[in-house]
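Heads up, the thing below is written out as structure tokens.
With one protein chain removed, the remaining protein chains of the complex are shown where they sit.
On to subunit A.
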Amino acid sequence: MAALVRLTEQMDDIINNIYDRKNQAEEERLLEYKSAVRVQAWFRASRVRSYLKHANESATKVQRAWRGFLGRRYFRVLLKNTLFIMKLNHYNKMSCKIQKIWRGYYVRKYIFNYYSRRRYLEALQVKNETIRAELAEFAEQQDAARKREEEKNEKKRQEYKARKMHHLVSTEVMPGIYNSPFLPYPSEVEYLLRSVKPLIRKKTPDKEPKFDPVCASYNPKPPTVLPPIPQKPQGPFREPADVQKQRYKPFQPSLRVATDFLSLEKARQQLKDAEWITRINDNILQPFTHRSVPYEPLLHTTSKFGHLPYGTKFFRHEYIDRHVVPQNFKTLVPPIPIFDKLNDTYSQGQV
């Protein structure tokens, strides 16, 4: 009872206490709830995370393997390609080098050889120089010849003039106009006049041209006056009938003239023609030495069985297996010593 009393006494306290506790619990409940949620959240989250992590890891593992596989496959292709390209480049480079060397060689040998070109051009220059020198020399020669000719002509002209003026030459008694007594010596013309002969009057050239046997009627000039008509006919003439007869008498050629130049050939031809008419066969006879007979092959050579083994084959049997030794039989005659000595110790004819 006491307990009840105590309890009753303490009831307020207890109630208060409970109330307080309840209030406190009420107060704390949200907090606790939140805490519980957090704890749960954390736990669940970590569980999910760990799962996710695991899943991710697994996926990564799978992907790694797969990608590794793909990558390796790609790498191999890439490697192949790269290698191919490298090789290609290398080969290109090498072929370039070969082509370069070959082309260089070819061009230098056959198309443009610098040294030969230079040699050629140098030779050409030398040739040009020689040609120029030769031409210059030639021109000089020509000039000199021309000048000589001119001088000769000039001299001739002077001489001719001097000959024409020869009457001006001074005589023993009378000095000429070119030989002035007031000068110490006569002028050049005077010497020239002295050196030439006087010009003699020209001969009149022949009116008639010279006789030329080739030309039948050389003189083309017709007579300037008509020929005079004769006054009366001359001479005792023959009868006109006679003349006519003489004129139109038939031509009587000599046998030699009458014979044709080709008469022999013609006669031969005639003979040949006559013979040809009577001939039966037109084939031309040919001497037998020139006859050509078509080649007739032998029966032996044409038969498909071939040659008879005549003369090449021997009909005696040889039994090689019965030979004692495989070598053929050889005669072995002992040498006769006296014969060996024949030319050494003995002279011929004395044995």
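Simple rule for what comes next: a contact is a pair of C-beta atoms (placed from the backbone, for glycine too) under 8 Å apart; a residue touches a chain by one contact, two chains touch by 3 or more; residues count from 1.
Here is the rule we go by: contacts and distances are computed from a predicted model.
Per its UniProt entry, the chain excluded from the display bears the name "Sperm-associated antigen 6", taken from "Exoribonuclease phosphorolytic domain-containing protein", "ubiquitinyl hydrolase 1", "Mediator of RNA polymerase II transcription subunit 18" or "Sperm-associated antigen 6".
Taking the complete complex into account, A:L226 is the one of A:A3, A:I200 or A:L226 that touches the chain left out. Across A:R6, A:R21 or A:R132, the residue that sits in touch with the chain not pictured is A:R132.
The omitted chain makes contact with just one of the residues A:I14, A:V62, A:L78 or A:L124: A:L124. Mapped onto subunit A, the footprint of the missing chain covers residues 117, 120-121, 124-125, 127-132, 134-136, 138-139, 142, 146, 214, 217, 220-222, 224-226, 228-229.
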